[in-house]
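What follows is a short report on a single structure.
Shown here: the complex without one of its protein chains, the others still in place.
Chains here go by letter, A and B, matching the order in which they are written, and residues are numbered from 1 within each.
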Amino acid sequence: MTNHWVDIKNADLVLIMGGNAAEAHPCGFKWVTEAKAHNKARLIVVDPRFTRSAAIADYYAPIRTGTDIVFLGAVINYLLTNDKIQHEYVRNYTDLPFIVKEGFAFADGLFSGYDAQARKYDKSSWDYEFGDDGYVRTDPTFAHPRCVYNLLRQHYARYTPEMVERICGTAKEKFLHIAEQIASTSTTDRAMTIMYALGWTQHSVGSQMIRCAAMVQLLLGNIGISGGGMNALRGHSNIQGLTDLGLLSNLLPGYLTLPGEKEQDYAKYIAARAPKPLRPNQLSYWQNYPKFHVSLMKAWWGDAVSAENDWGYDWLPKLDKSYDLLLAIELMNQGKMNGYICQGFNPLAAAPNKAKAIAGFSQLKFLVVMDPLATETSEFWRNHGEHNDVDPSRIQTEVFRLPTSLFAEEDGAFVNSGRWLQWHWKGAEPPGEARSDLEIMAGLFTRLRALYRSEGGAPSDAITKLSWPYANPESPTADELAKEYSGRALKDLADPKDPTKIIRKAGEQLAGFAELRDDGSTSSGCWIFCGSWGPAGNLMARRDNADPTGIGNTLNWAWAWPANRRVLYNRASCDVNGKPFDPKRKLVGWNGAAWGGADVPDYKADEDPANGMGPFIMLPEGVARLFARDAMNEGPFPEHYEPFETPLANNPLSPNQPLALNNPIARLFKGDREMFGKADRFPHVATTYRLTEHFHYWTKHVRLNAILQPEQFVEIGEALAKEIGVAAGERVRVTSNRGHITAVAMVTKRIKALQVDGKTVHTVGIPIHWGFTGTAKAGFLANTLTPVVGDGNSQTPEFKSFLVRVEKA
Amino acid sequence: MALQSLDIVRRSATTIAPPQARGAPAGEVAKLIDVSKCIGCKACQVACMEWNDLRDEIGSCLGTYTNPADLSDQSWTLMRFTEHETPQGDLEWLIRKDGCMHCADPGCLKACPSPGAIVQYANGIVDFHEENCIGCGYCITGCPFNVPRISKKDHKAYKCTLCSDRVSVGLEPACVKACPTGAIVFGSKTDMQRHAAGRVEDLKSRGFDQAGLYDPSGVGGTHVMYVLHHADQPELYADLPKDPQISALVKVWKGVSKPLALLGIAAAALAGFLHYIGMGPSLTTEEDEEAARRELEKPS
Partner (left out) sequence: MSRTRQVADQVDPKTGQIVRYAPATRINHWIVAISFVLLALSGLALFYPPLFWLANLFGGGDVMRAVHPWIGLVMAVAFFAFAAKVGRDNRLQRADREWLRRIGDVVRDQEENLPEVGRNNAGQKLVYLVALVSMLVLLVSGLVIWRAYFSDYFPVDATRVAALAHAAFAFVLILTIVVHVYAGIWVKGSLRAMTRGTVSPGWAWKHHRAWFRDVTKHSTGK
């Protein structure tokens, strides 16, 4: 979230698209009802199904799954055509006036530089034009044909309301009504928030869908303001914390990145990540990358790293590729990965194409499952009848099940969607032999370290020299780790402006990442968390909900990263002079000497706005990018591509270019491509989703939740039900090219057949949550059906759009 | 259950008048369910089960989101989901939290034959005292909303208590506390009516011209009220009765017929008694025996 949950109450318009907040985030959804009740906000829901969110929406429009870029692109077109953009904002705070260099082109669904063989782009043409001063050339009048404004207009001119109707199946008048509502927030006194979740991320073009929505928000001037923002609703209570701490295979904590295998040189590694400003007097805050990186290395290896050994750079793994889940299972199937540890993870249920996952797990030598529950993964080898029809005698994988405690049985912090780190306290002792994840990992580490010490081995220094300063090495505490993430001074730190003044004594906790140094005198395990456990103690444990301005920024409630800032880019809520665009939703402002207000300014605290520093300080441009340069793999502007399993024969936006039917750069493994189904055999469009009553595959183990939703079902519209002769409560069989499930049919008016490109498309809703372990009635893992293809940037699997055939069981 | 006898203003099947000294000077309580804010998350169902230590059976999916299938001795509240298409072709998913309405004039209490099994507190809550319940099920027959359920296990009647135990110590009912969207609120009845008026105004501004408060006068008003987008058609919401009344059959059964019937029986007995006093017994006399003997001896 750029903003936070409470801030949603300040919205005038709430767009829920690519998510179902009421269903999946009922507690946070409260702030939508607050906005409606106390801010007269209107709620719009766009979704393939009439959802629980739609149930209390002011306006609902259906959309075919996987076509959101068409819808959003058409909104961009509408805003530009009708000049419903926040002019002062886009001119000063976005790259719309930036000139793109010659050579950048887009034709027939593909951008310049495409290599069809490698399914990759040469992105060198996707950049700005630079002047002799080394800075990007701009044209604030938008007259230059290659300024981003004109390229954007040109790109989305094809995204018409008619095209929306044709591709999305959304009636033109419904689209126009919504576009008009959205456009109403281009004024400075109205704000729209966009709430989305896996309904956007779980597509082969998921990242671009999100990006497209962010572009809409930028054009409207809705980023950085109270009641606005791009708000990703995180499903797991701490999934935000997972990415913050770098638990993706290519990340280090705090969104620092692991080097690639070509980056063997430390200086080059840093240089690539600490960009010089692209415009005059821009902060380009990532220039501080070395401070964050060195402090991380000090936290990990302590005295063992120094400038002499490049802060342990050689001990960091250098990636040949990104080791995401899809690749891991592919490698298992290829016999190249033969051990796997699942920590709080149920990959058999979470990975697409269950049959492939089973085949992969069956080839492992060992599988370790750390979990409080008996997950499907830990029982993948056991025959559970039709729900898991395997032959255990042919599976030799040794499975270790390590029972862990639950979050409520340990201290720690959750990071919520709004980036708040909220401390929680142990509520009960773990049962039986369960141990905390910390204890298990520490136990594994100390044993491995002992082996490396006695037997040696290739990366032995990285292991044996790891700093392990915990009071009980076998069981570090949450407090110890939280302090380590936050960071401390390793030496007395002098004030950079006055070297005689010591601002932080050696050993003292740091107040924030501004105090981090690249000389090895500070340590911080996750720079964005720096200050969460500061000199004053554990700020995450604060519980003061005082809200002096009434805007909902309770700065003394817990602690938000970065720097306890509640609304990111909040400098953009003010005009160029530092005056709030809308005084009634003031977050920060310039008082002539400093920035201040209801939030921690996302800006240099004493920077005179007259100097022209942009509000997007993390980018070298200083302004937000509508032209993504090389940051996205599919291209600088989001372009619609059909899901890999699509009911259409071609992409109506570029009908003559077969390469542009689906995401042209999506990674496809050989066997998986062959497992895609075609519309002639699998005529129905399926989408998977979650229900309020359950959390993933956990709560089917809980009686209360099982009472509320006891049995697996799929949702089909009345028209489809009639076509296949099924009544509500009867069973249906849903088959994809990868397998089948059977479930109770929920026949509903809430899913309507759509008219898409001249044909009728039926949508089938498949809630996940059921499986073959637990208290609820046994069912099939929904991923029996899903295709193995991921988003072009994140490799998040395409769980939201695929093809099936529904029949009466 | 936690309330004192002083709080009880009405008691089922009782001839001894309940105490009237204690009123509800702060106003009677009410729970207001704003259907237009409800997302059907069922947190109220869970809160109800947790607070009251209830666990229903793990049932089946019957092709709807309504689960369990019906109210039961273990499910005192239930979200009922209805898909409704307006004449304009717009779809509405109406989700109503079903449960005891805590009528001012409770049909269950009227029908109950067991002294003190059903009581009404001064604050308006209608509560079942299961230790006095004999399990006849008359409360079900009496209820205009078809709410109470008899347990198959102990043959006692159960329904929402409006968390009388929590309310008596100044807490809101568990479902209210758990509701994430503020669709369920609790307070004095007048406050809730005022709050509802604001909600109705908001709904009207959103095009629901028939929005209104459901506080049916046929049962004297209720202590559980609904804000409905279509107050003119409450039956859209999973058959919420439009004008609920204690059934005329029940009124006759549990009203005038009671004393009249008893009077009738007493009158009959009395008539017999007086007839006996007046007429004396009808005796078979010696003459009759004699006549009979003669008849017997007569040759055939």
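What we mean here is this: contacts are C-beta pairs under 8 Å (C-beta built on N, C-alpha and C of every residue); 3 or more make two chains touch, one makes a residue touch a chain.
The structure displayed is predicted, hence computed values, not measured ones.
K.L.:
Under the definition given at the start, what are the shown partners of the omitted chain?
P.N.:
B
K.L.:
One chain is left out of this view; which of B:L91, B:I134 or B:L171 touches it in the full complex?
P.N.:
Considering the complete complex, B:I134 is the one touching the chain left out.
K.L.:
Tell me where the left-out chain touches chain B, residue by residue.
P.N.:
Against the left-out chain, chain B lists 12-15, 113-115, 132, 134-138, 140-141, 143, 146, 150, 152, 155, 247, 249-250, 252-253, 257-259, 261-262, 264-265, 268-269, 272, 275-276, 279, 281-293, 295-296, 300.
Keep in mind that, in the parts below, only the chains that are shown with their structure count from here on.
K.L.:
Between chain A and chain B, what is the separation of their C-alpha centroids in Å?
P.N.:
Roughly 50 Å, centre to centre.
K.L.:
Contact residues on chain A for chain B in the complex?
P.N.:
Interface residues on chain A, with respect to chain B: 22-23, 26-27, 29-30, 32-34, 36-37, 40, 42, 50, 52-56, 58, 60, 692-693, 703-713, 727-730, 744-750, 775-777.
K.L.:
What does chain B use to touch chain A in their complex?
P.N.:
Per the stated touch rule, the residues are 36-43, 45-46, 49-50, 55-65, 67-68, 83, 85, 91-95, 180-183, 199, 202, 205-206.
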